[in-house]
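Heads up, one of the protein chains got dropped from this complex, but the rest are sitting where they should.
For chain A:
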Amino acid sequence: MSFRNAPQAVVHDVDKSELFTPEIREAIDAHIAKYPPEWQQSAVMPALSILQDANGGWLTTELMDDLAAYLDMPSVSVYEVATFYGMYDLEPQGRHKVCVCNSISCLLNGSEELIEHVEHKYGVKVGETTADGRFTLKEVECLGACRDAPAVLLDKVYHEKLTPESLDRLIDGLE
């Protein structure tokens, strides 16, 4: 969406040096430095990833509000980004995320089977976490790995040309 007066800055009434930890602030600042000062909101995506990783794989409303304050942007703009992209989770997640690509190439090459297999074997539906909290099963849009479909993103590593058996072995290897 384009705004005539973009980007709208909102200065929140908080002390930025009280937000997050020094390490997180440093990591976010490194991304902010990549953009012109008035476009620091552009750092919202990498910053959300940093915060999500530091929070056990999911984002709370408080974290998003804090980030809005940190980047001088309206809270709702952060919510818009965080709810749009599949890689941000807004609910508690398992220790690992098994993200099965279900776009056209992977679908044609058996990703549905992979999902069904995981659902039956581990007793989780898409979006759910196993009872032992080991992993969350997610169905995601195209991972961009169509050449070696079906693809699965396991936490931050791509695994390609998977079968139910090879996916099992990967899941078995998770803590």
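Operating definition for what follows: contacts are C-beta pairs under 8 Å (C-beta built on N, C-alpha and C of every residue); 3 or more make two chains touch, one makes a residue touch a chain; residues count from 1.
Methods note: contacts and distances are computed from a predicted model.
> With one chain of the assembly withheld, which option in "Carbohydrate ABC transporter permease", "Cytochrome bc1 complex Rieske iron-sulfur subunit", "NADH-quinone oxidoreductase" or "3-oxoacyl-ACP synthase" matches that chain's UniProt protein name?
Of "Carbohydrate ABC transporter permease", "Cytochrome bc1 complex Rieske iron-sulfur subunit", "NADH-quinone oxidoreductase" or "3-oxoacyl-ACP synthase", the absent chain's UniProt record names it "NADH-quinone oxidoreductase".
> Kindly state which of the options A:77, A:103 or A:129 is in contact with the chain not pictured.
The one listed residue touching the chain not shown is A:77.
> What is the set of chain A residues that contact the non-displayed chain in the whole complex?
Per the touch rule, chain A residues meeting the hidden chain are 1-5, 8, 10, 61, 74-77, 79-80, 83-85.
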